[in-house]
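I have a structure here, written as structure tokens, and I will follow up with some questions on it.
A single protein chain has been omitted from the complex, and every remaining protein chain is retained in its original position.
When the chains are written out, they are named A, B and C in that same order, and each has its own residue count from 1.
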Amino acid sequence: MLPPRSVSLVDRARESLPAEVFAYYAAGAGAQQTLAEQEQAWREIGLRPRVLQDVSLVSTEVSLLGDTVASPILIAPTALHGLAHPDGELATARGARKAGCRYVVSMRASRRLSSIAEESGPFWQQVYVLNDRGISDEVARRAAQVGATALVVTVDTPIVARKPAEIPALAWATGLLDVLDGRDPADPRLQQARDLGPPDLRRLHEVSGLPVVAKGVLRGDQALKCRDAGAAAVVVSTHGGRQLDGTITVPAALAEVVRTVGGEVEVYADGGVRTGGDVVRALALGARAVLIGRPVLWALAVGGAAGVHEYLRDFTADLSETLALAGCRSAADVGADLVEGPAS
Amino acid sequence: MLPPRSVSLVDRARESLPAEVFAYYAAGAGAQQTLAEQEQAWREIGLRPRVLQDVSLVSTEVSLLGDTVASPILIAPTALHGLAHPDGELATARGARKAGCRYVVSMRASRRLSSIAEESGPFWQQVYVLNDRGISDEVARRAAQVGATALVVTVDTPIVARKPAEIPALAWATGLLDVLDGRDPADPRLQQARDLGPPDLRRLHEVSGLPVVAKGVLRGDQALKCRDAGAAAVVVSTHGGRQLDGTITVPAALAEVVRTVGGEVEVYADGGVRTGGDVVRALALGARAVLIGRPVLWALAVGGAAGVHEYLRDFTADLSETLALAGCRSAADVGADLVEGPAS
Amino acid sequence: MLPPRSVSLVDRARESLPAEVFAYYAAGAGAQQTLAEQEQAWREIGLRPRVLQDVSLVSTEVSLLGDTVASPILIAPTALHGLAHPDGELATARGARKAGCRYVVSMRASRRLSSIAEESGPFWQQVYVLNDRGISDEVARRAAQVGATALVVTVDTPIVARKPAEIPALAWATGLLDVLDGRDPADPRLQQARDLGPPDLRRLHEVSGLPVVAKGVLRGDQALKCRDAGAAAVVVSTHGGRQLDGTITVPAALAEVVRTVGGEVEVYADGGVRTGGDVVRALALGARAVLIGRPVLWALAVGGAAGVHEYLRDFTADLSETLALAGCRSAADVGADLVEGPAS
Partner (left out) sequence: MLPPRSVSLVDRARESLPAEVFAYYAAGAGAQQTLAEQEQAWREIGLRPRVLQDVSLVSTEVSLLGDTVASPILIAPTALHGLAHPDGELATARGARKAGCRYVVSMRASRRLSSIAEESGPFWQQVYVLNDRGISDEVARRAAQVGATALVVTVDTPIVARKPAEIPALAWATGLLDVLDGRDPADPRLQQARDLGPPDLRRLHEVSGLPVVAKGVLRGDQALKCRDAGAAAVVVSTHGGRQLDGTITVPAALAEVVRTVGGEVEVYADGGVRTGGDVVRALALGARAVLIGRPVLWALAVGGAAGVHEYLRDFTADLSETLALAGCRSAADVGADLVEGPAS
């Protein structure tokens, strides 16, 4: 019964969060068209199960950037967990570790990265390129020092799109942005770099020594550009409908990106992934993993570290059940035959 | 006026059944997407009637596995009829016999197969492959002994998918599962075999001497696998939306399966079939028969044996009328020209 | 403002008619799917207007079976106008004559054909082939005698489909079926002939000496069959969604029929045509005329002969305006370029 439960999860989060926080987390950019369509986009891809396969043992393990992880379900980087729970990212980190899921820590965290790292299992660090490159570089370096195993550089945010709900004032009370370090949040050096470009990917890789994952591409040629700038992986993403509104869907973009660079870099899918079936669709389209944004925030708001753990555990169980029902023994076992092709 | 009546049938059943029983019967798996879409999927196929045909005599007879049956409308195997009516499967069997429809008895019946067989006309026996193969084999053997003319082996259920409503506690009071025979229902030997495979089909055929129908395929290559394992027929089915959720639709899968194995094994369609028009669509896509699940349960709940008989009689009459309006003299007379092709 | 008005026409008719009469007129067969979709089907075809054409004079005239008629908008044959208005078909005939529209008189009329003919301008007679061919032939002969200029033989009704609302009991009081002539309506000789076939078309032509229009085809090959049986024209029609339910749409069928027989026989379109734009769509797809069923009944119920006249006059005015806005000087001027093709 996971999907019904995860629906009610939103409702429970809506009840337990201050209205402006819920609105901030839930919002999409512009007319919120991408947001409104993103869950449906996965559902429109019909699954084609195999039968009479031995599925006595089903493994959800995947290999990501050379590491083996227990589940292809990653926590997407989302800002300001302090708004959802007093322990903020510390709780998220605990929940993720317990569930064996990879956590991508946002650069806009409410807690110091060093403390998060202590609570966390292996994690990846998300980085925004700011006008002051030095700050971004510093985050990348620190992350490497405290154990991050990859950098996720967000490439779809040369500016932050306007949304119906902006950052709640509460944010300053519930937790500091690590990068602020006492600086004035209105300081233009802390704004996104509008001239963010391929050299930034390369430099962040160099300063940190970590593999770079470019987050936020929707086209094959843009994925190529990231690969050429040294990215080891790309995340096909609309930023959860929070940046350019009215885009093509993630599954459509995923197919194109995999066709173009799938043989050369790893590809992950992000946005509106809610069920084990959605994960199987993403894997069948060529993704190696998926990222989950808002539901983790709802779980955190409702149940703290335990909520996050339980959510990720149930989601992974749903994936495991779905793999079995689809006749697959593992995530790697999922092939293009599992979904309708454009020709069918 | 059949379709309007069959709609109200659901409502009448909802009123007469305990809420948890109705919920158990009605439920789909996961987000219930396949369930929600399955009736509409048939309706989307436009019918192309012939005119100026002599339809003075219309026959609904078809030949199934060498037998002639009065109607291509079969009763799908559904569990636990004791929850719907005190007489359980005995009432269903009586209604089916009176209507001249083939009854596929579920292995999860509330009544002993021997008693059902006494009330029933020619019937087929559904079998789940359990961890303890001996139990499945025993059911197959007993079924053959008491007169079943075919085995329907369900291949889409290596595990039972979670649903919003599980088996009501009431089930233990309203009727025994024949296979339990005093065993503990939690006994792992009674669980579905996750390693269910082609050899199971072959063995069940051998132990029973009956032709085997593989129920639950949605792909041409999977149907081939069943044929290679000795199946004489396949049922294209999503298990009524109760197993893998978010699949391709039955009509889409039917076309592919018929293309692949239609010349070699018989193909039946199952799921969301509700009107004579739906049956004509299935026949036009190459099915020889259809299976009806939930509506039979509703009819049983509302009217017992008489309700089942009346429902099947009216449905067959609707099919007969539809055949006449489509310019067909018989089920065999229905060709691919009766529906829009992918090219039209 | 024609379309808004014609919407309110339904509402006004609903108010002024006895509920069972409204239900009988409004009903579709089966699940009423074809009925529900038929108006939308026209709307889905985008119009492609020409500009900078001189449309000072716009003519709605068309030539039908060699006659010139003022408008391509015909009154479809519908039964029992006595249920809608005390004057029944006499009022319809007067309204049609005044508007210059061709009236197709139903064989199931509430008034004697001879009286209708007196009130009518040039008219066509619809004929059902009954078990007793003599009765159908007699209607055809009489129609020719009193001035009908064509026979419309309904080919989609080997049986009358069941509908949520059958003929109201009131029918016997409000008007006689001409064909009854004192016979018992339950007399099987008065039922539709299930063996209706091509020879019936040919014979009706011969006994009446009138050109035969075959009403109720949805396929190219069926239209060919009608042509081969001597039909001079075919009506692409679903019988207003009152016979086989769940068919392909009239516009889709129209295109196929025109492709197949358009060069040899005239083709008319029937079902869900409500606006001047719908008529232009039908003409662009190759129809020479359209038939209008229910709205004429609503107009008759609301305003008698004057209501019918006003409705047809306004509809023709809407067509005229639509032609001008589409850059066409006449119905004949409408070409395939006026609508999106399958390729666009």
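By our rule, a contact is a pair of C-beta atoms (placed from the backbone, for glycine too) under 8 Å apart; a residue touches a chain by one contact, two chains touch by 3 or more.
Just so it is clear, the model here is predicted, and its values are computed rather than measured.
The chain not shown here is touched by just one of A:G30, A:P122 or A:G147, and that residue is A:G30.
Checked against the hidden chain, the listed residues C:A148, C:V308 or C:A326 yield one contact partner: C:A326. Across C:E20, C:E166, C:D221 or C:E340, the residue that sits in touch with the chain not pictured is C:E340. When the missing chain is restored to the complex, the residue among A:T60, A:T78, A:S208 or A:T249 that touches it is A:T249. Where chain C meets the omitted chain, the residues involved are 1-4, 43, 45-56, 275-277, 281, 318, 321-322, 324-327, 337, 340, 344.
Those residues of chain A that touch the chain absent from the view are 30-31, 33, 155-156, 158-159, 161-164, 194-198, 200-201, 214, 216-219, 221-222, 225-226, 229, 243-249, 252-253, 256.
By definition in this document, only the chains that are shown with their structure count from here on.
Centre-to-centre spacing of chain A and chain B amounts to 42 Å, using the average Cα coordinate of each chain.
The distance from the centre of chain A to the centre of chain C, with each centre set as the mean of the Cα atoms, comes to 60 Å.
Multi-chain contact residues of chain B (touching two or more other chains): none found.
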